[in-house]
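Partial view: only certain chains, each at its native spot in the assembly.
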Amino acid sequence: MSVQKPSLKSVQKLFKTKKKKKPSHKIGLPPASLVFTGDKKQEEVFINLITYDENDFYEEIIKLDQLEDHLKLQKKVTWIDVIGLHDVDILEQIGLAFGIHKLTLEDILSVDQRPKMEVFEDYVFATLKMIQCPTPESPIDEEQVSFLLHDSVLITFQEKKGDVFQFVRDRLLDPKRAIRQRGADYLLYALLDAVIDNYFIVMENIGERIENLESQAMLEPGNETLNSLYLQRREMMDLRRSVYPLREVIGSFDKYAEHKISPEVRPFIRDLYENTIQVIETMEVFRDMSSGVLDLYMNSLSNRMNNIMKVLTIISTIFIPLSFVAGVYGMNFENMPELHWQNGYFYVLGVMGIAVLGMLFFFRRKNWL
Amino acid sequence: MSVQKPSLKSVQKLFKTKKKKKPSHKIGLPPASLVFTGDKKQEEVFINLITYDENDFYEEIIKLDQLEDHLKLQKKVTWIDVIGLHDVDILEQIGLAFGIHKLTLEDILSVDQRPKMEVFEDYVFATLKMIQCPTPESPIDEEQVSFLLHDSVLITFQEKKGDVFQFVRDRLLDPKRAIRQRGADYLLYALLDAVIDNYFIVMENIGERIENLESQAMLEPGNETLNSLYLQRREMMDLRRSVYPLREVIGSFDKYAEHKISPEVRPFIRDLYENTIQVIETMEVFRDMSSGVLDLYMNSLSNRMNNIMKVLTIISTIFIPLSFVAGVYGMNFENMPELHWQNGYFYVLGVMGIAVLGMLFFFRRKNWL
Amino acid sequence: MSVQKPSLKSVQKLFKTKKKKKPSHKIGLPPASLVFTGDKKQEEVFINLITYDENDFYEEIIKLDQLEDHLKLQKKVTWIDVIGLHDVDILEQIGLAFGIHKLTLEDILSVDQRPKMEVFEDYVFATLKMIQCPTPESPIDEEQVSFLLHDSVLITFQEKKGDVFQFVRDRLLDPKRAIRQRGADYLLYALLDAVIDNYFIVMENIGERIENLESQAMLEPGNETLNSLYLQRREMMDLRRSVYPLREVIGSFDKYAEHKISPEVRPFIRDLYENTIQVIETMEVFRDMSSGVLDLYMNSLSNRMNNIMKVLTIISTIFIPLSFVAGVYGMNFENMPELHWQNGYFYVLGVMGIAVLGMLFFFRRKNWL
Amino acid sequence: MSVQKPSLKSVQKLFKTKKKKKPSHKIGLPPASLVFTGDKKQEEVFINLITYDENDFYEEIIKLDQLEDHLKLQKKVTWIDVIGLHDVDILEQIGLAFGIHKLTLEDILSVDQRPKMEVFEDYVFATLKMIQCPTPESPIDEEQVSFLLHDSVLITFQEKKGDVFQFVRDRLLDPKRAIRQRGADYLLYALLDAVIDNYFIVMENIGERIENLESQAMLEPGNETLNSLYLQRREMMDLRRSVYPLREVIGSFDKYAEHKISPEVRPFIRDLYENTIQVIETMEVFRDMSSGVLDLYMNSLSNRMNNIMKVLTIISTIFIPLSFVAGVYGMNFENMPELHWQNGYFYVLGVMGIAVLGMLFFFRRKNWL
């Protein structure tokens, strides 16, 4: 008998993809109280400081108390990359140093925060999800990253080590690159662009997965197909919550942050906005495609049922009447003339043979064979 | 036979969750006539008065006639918390004391009121649903709560004792808290925030319930699953009616109540607005998820049907032809040569055995075994 | 056999609820030609005149030619309630007396008119559907009612006797009521409020019907359930056409009729608007609920099919193999050793018994029993 | 066996309703090149000229070269009704005479043009579909009609003879009619009103058809029902493309053609706009209704399946066990004590009878009988 219930494995896989959420809200605490709501994903919080202008480039992993000294270096652009969020003290001190509103700090710490962008008097703040999924088989790794643009200083906050910014760092090393000539707003753009680029990779991987499910649903549909499809759709639901607000977030840079973004960088932001829309439209197409796969699967199930029924019906239709005939001549009546015919048995066999041929002809005409 | 009809219990549970509604509108009464439309949920109406400034804090459960004396205390902020709505007289006197419009009083009393927010000349009025659902198993407890901000006085109206404001009261006790420094508008915000925070808890509980239904639909789908799912969806429909208007209610504070809300409190209200949107988006995801569970369930039903049919078909296909053969040799023709063969019986048994093996091979090739 | 086709009765009921429509448009007539498009629902057209101020109240059923005399009475407010529309002459004379545009008269007469509100120089005109459905069992009675506010005169046009305004009339009798102090705009509001209140009653009755269908679909689903559900959905479709435009109609009073509505009455109109939205939202919830009931019903059908198939499969799976065994020993071969064993018969019965037990165990493991 | 495939007839009917479309666009031609894209529906193009004022009325079918003379007649209003579009020359000359833009001429000739309305400096242009469907059985006849209002001259372009304007022509004959007092804008309104009135008739006929399908789906569902329903839905899809843009077309008259439409005619246009919305809403209701009919049909199919399965199960469940018993006593064991009992045969028959009664009781309890 084929497996009726989904294998334990596939269900375990399901529950593995659902990361156990801690209550995402700090119930009972005063509003804007600083509490990290995520999982502590590494031991120590550390700060990666990069500061550069056309001529110089300087990168160091520093302690919080060294930060002030480095800020005096007076380079054109300073990028403070805070990696790890669970040490609230560090965040509070940075908040103090740059005059960050308490609600902004709270947003940085709430890792279930909806992507958003806000313009304050002194700074522009944006928070969004950085997703990574290098191959179609790998799970989607989601991490919240926040950006805070404060004049020539860009501060980023990541949950853990490992990000999509390595290409940007590499480019910063090369003094001939345009990025070295430009300000912190261009750096912000470059980082956002790196994030959105990874959305494209994830989209391509999802697309490949759906195409696999598609050919699976056509060629060898099974319970596994449906469960995979279901998991795929749930993953996309989760992803949508990260992707859809992006449109607004990136769009707001163009609309509300005019005084913070230099005119030369603005076309780049607009370009980013177009890319975001493209990501969103791709998601919509995937949504339609996955419904299509469901239809395919459901149809294949119906088809299978039809085929099972056909086998049953053919067998029954052929043999039940024949058995009846055999039954008739198995009756024990004293007076059954046929039984005494010399070739009665062979006549009956012949009639049965002809009946079978008739049935086969009927089934072929009905296209069941 | 497995249970075909939903157990009486599950249906009773259904009808228990549907609270018997009294006609929600006072037909035949003049408009704005003050009649309490809900169920009387406690014996007495009482007023919990809290009044405080940076230095002092005073809390007492008072009678209505004491209210005037207390209002003379001249603290910075006064919070009048009216618990119980069925005593219309008390409400009318408060209405008189604070110059509240008759329609506002009517809205406070209509506990089926759609959440809304209105700005009057003297005060800002908002009414919404306070929901509580401490664990995934507990039913959702919904209660209407109205807020009336009148300069430094905040009046709240609840249907019954027991609310989500205890954490706010606790914070008020501590003179070092920011809340003690700020005005009644911040108190309003803190209370609204407490209400919205509870929506998040309810969302998490609903999420857990849907995930349970999900694994149930995959592993052991039954009629119970469907009924639970149906009840879950109905509960969410009811909840949506409380949740969706919130967006407008909270959004209106930012747009229309500028002169009533101090500039320092406004960012907090905006933050609240973001949270409200997040609640609404979560509801949408749950809606999609519950349709997904329905698909899963329906598929599991089809699958089950397929399996039942497979068993029937395999059994029939194997034994019906064999029975026919047995029937043939049970015929009573006088001249049936095979019957007289020494090993005829064993030959027939052999042929039958080979046929069975052939069938099994056919079924395995069709992936039915 | 259970009833396969819907009983004649249920279908007749269906066609009874569909009131035979006369062509709703007067094809071939000049635009704005006055022709009554509805059914003549009573013999005579009569006019109920109410005129009142703070001190006096006067009510009489009058003839058209008496109207002019009564209008000279110079009370504060006059309410001319025209009951019956089929006498076009009366309408034309009223139109002449109050300077009513021909298109307005045409709208009053077209009883299939979509609810709408229009502001003319001299008057405000609104037409909508008055629905009544006192109990969940009673059919929904729909009637077009038009309002025409012309300074201190309010004219209403109803299709037939019997309306939802009795409560308003009762209140008018009491000189202490607020309504006696206020103008014709407040009277208009009071009447509209009475109409909307009846929408709430109808909604509650529909809600009860859907809940009945719901428990029917869970406990004893049958063809009747589906037909009732279908009729319910059709009724709601019809109702939607009356309900949805209300939002616009009532909303327009606030937006476009500022000079016709006194400032004191405006908050009441806004309140009415909120109620209208609540009615519309309730309709939406009912729509979702009725799809939910359809899902429930469809599932119960599938479940039933599953159970029928289970019975068939269990019976077949147990007895077909046993019959085969019996068939084998019913063969007439000369040399069948088992037949001559002393206890062969009992051995076979024993083997059969064991097989049955094995089957039962298998079915229980598959959860079919 | 009932008919499994749709009869050839119903399919032929399907393909008949799909009028073979010529490529609707003139690929490879310069834009605005004048080519008639429809089918030539009559031999000759002719012009029906009507010109009138309060006192005079003059109607003649004229040649193109007579047109100029007639235009000098200096009546108040001139209506040039061009019937037949395939003679591009005539159109070009009219275009020249009235200064019509080449794109407008192109729109007049493209009979697959989406309904639209455009305001030019000298004239207002509108094109829409005139539909006719006198009875529920008759196919919907669609024809493009274009209106061009040029001061006191109204030019209309029809594809073929036979239109919905006869009633308007009749009214024009009567000098006492309002239409004789008014200008060409009122004539335009009267014609548009005639077109929209016919939409109402078509809607009523479609409504009747859907109601027929509805009762068919309930009482005698068959493959025919589904095909008819499908054809009905396709027809409505086509119709929607003509109906939906109407809202914009008629709405634009009010918004953009203020200087072309006299103030007295404007309320009539607004009334027309309301009617258009009513047509659109009716289409939406029909759409919902036809999905409802599909649900009904699908359910009746499932029901039918259920009933077939019930019959099979009842027969099998009763007779398969009985046959087994008969098979047992048909075995040829030497030692079968029951066979030698005096009344063994009758005992067995009795047991069988009791078993049948038990089964019947079981089926009744399960509500299958």
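Chains here go by letter, A, B, C and D, matching the order in which they are written, and residues are numbered from 1 within each.
The rule is simple: a residue touches a chain if its C-beta (ideal position, glycine included) is under 8 Å from a C-beta of that chain, and two chains touch if they have at least 3 such contacts.
In this text the structure is predicted, and so the values were computed from the model without any measurement.
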Beyond the 4 chains sitting in the coordinates, how many copies does the whole assembly comprise in total? 5
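By our rule, only the chains that are shown with their structure count from here on.
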If CA atoms of chain A are superposed on chain C, the rotation in degrees (nearest 5) amounts to 145
For the copies chain A and chain B, give the interface type as same if over half of its residue numbers appear on both sides, and as different if under half do. different
Please work out the Cα centroid separation of chain A and chain D, and write it as a whole number of Å. 43
Of all the residues in chain B, which ones touch at least 2 other chains? 302, 304-305, 309, 311-312, 316, 320, 323, 327, 330-332, 336
Touching residues of chain A toward chain B in the complex: what are they? 1-2, 4-6, 11, 14-15, 18, 21, 23-25, 27-32, 101, 103, 106-107, 114, 116, 223, 226-227, 230, 233-234, 237-238, 240-241, 294, 297-298, 301-302, 304-305, 308-309, 311-312, 315-316, 319-320, 322-323, 326-327, 329-332, 336, 338-345, 348-349
The chain B residues in contact with chain A across the complex are 167, 171, 177-179, 189-190, 193, 197-198, 200-201, 204, 211, 214-215, 218-220, 267-268, 271, 274, 277-278, 281, 285, 288-289, 292, 295-296, 299, 302-307, 309-313, 316-317, 320-321, 323-324, 327-328, 330-336, 367-369
